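Moving on to chain A:
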Amino acid sequence: MLASYVPIVIFILVALSLPVVGLVVGRLIRPYKPHATKLMAYECGVDPEGDARDRFSIRFYIIAILFVVFEVETIFLFPWAIIYRRLALFGFIEMLVFLGILIVGYFYVWKKGALEWV
Partner candidate 1 sequence: MDINYTAILPEIMLSLVGICIMLLIPFVPRERQTHLGYLALAGIVLAFFGVAMGWGQTDLAFSEMIFQDDFGQFSKIFFLFVSTVILLISMNYLEQEKLFQGEFFVLLLFATVGMLFMATSADLIMTFLGLEVLSISTYILAGFKERERKSSEAAWKYFLLGAFSTAFLLYGIAFVYGATGSTKYLQIAEAIQASPDYSLILFVGLGLMMVGFGFKVALAPFHAWTPDVYEGAPIPITALLAVASKGAALLALVRILYQVFPDLSQQWQAILWPMAVMTMAIGNIAALTQSNIKRMLAYSSIAHAGYLLVGLTAHNPLATQGILFYLVAYAFMTLGALIVVQIVGRREEQHTTIEDYNGIGYRYPFLGIALSVFLISLAGIPATAGFMGKLFVFSAAVQSQMYGLVVIALVTSAIGLYYYLRVIVSMYMGEFKTEKIPITISMPLRIILTLLVLGTLYLGILPGSLLNLAEEAASF
Partner candidate 2 sequence: MVLEHFWILILFPLVGAAMNGILGRRFPHPVIAWLSCSTVALSFLVALLSFYNFIRLPEDQRILTHHLFTWIQSGNFISEFSFLLDPLSMVMILVVTGVGFLIHIYSLGYMAGQSGYYRYFAYLNLFIFMMSVLVLADNYLLMFVGWEGVGLCSYLLIGYSFEKRTAGDAAKKAFILNRIGDVGFLIGVFLIFRTFESVQYLTVFQAVSEQFAVMGTEFGVLGAITLLLFIGATGKSAQIPLYVWLPDAMEGPTPVSALIHAATMVTAGVYMIARSAPLYSRAPETLFIIAVVGISTALLAALIATVQRDIKKVLAYSTISQLGYMFLAMGVGAFGAGVFHLLTHAFFKALLFLGSGSVIMALHHEQDLFKMGGLRKYLPVTFYTMWMGALAIAGVPLFSGFFSKDAILWKTFAAGNEALWLMGVVVAGLTAFYVSRLMFLTFHGGERSEKHHQGAPDPSPKEPSWSVTLPLIILAGFSLLAGYIGLPSYLGNNRLEEFLAPSFRFQFSGQAASAMEHAHLTEVILTLVTLAVAFLGFALAYHFYIKNPQVAERLANRFPWLYSLLRRKFFLDEIYDWLIVGPVQRISRTILWKGMDVHVIDGLVHGTASLMQAWSHRVKRIQSGYARLYATWILGGALLILFYYYWISP
């Protein structure tokens, strides 16, 4: 039974080692010639100004959350689509209910103005 965990262990090891290896190899191979301009923070080519510790607009967070929700909704659509035939009418109505609830949510978000970027 424990044997089935072996692939997971291997996976963990690979996942752990990839960044480590990448960083170590990079560190070992690359040349080290620091320069002021090279070390500056990147801000789309412009000179960076102010602190990096600004407050972010919460809109980003809301957009991200909404994205996740609808993304998961989409993901649920896939398995449903695959056995759509077998689920017949019942499955269709059920998925409509599911989508309906989410559309209500979307409607609410829209009317509340969360989709306004400004």
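Just so it is clear, a residue touches a chain if its C-beta (ideal position, glycine included) is under 8 Å from a C-beta of that chain, and two chains touch if they have at least 3 such contacts; residues count from 1.
Regarding candidate selection, all candidates are chains of the complex that A comes from, given by their letters.
What you see is a predicted model; the values in this text were computed from it and never measured.
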item	value
Touching candidate for chain A, same complex, options 1 or 2	1
Contact set on chain A toward candidate 1 in their complex	101, 104-105, 107-108, 111-112
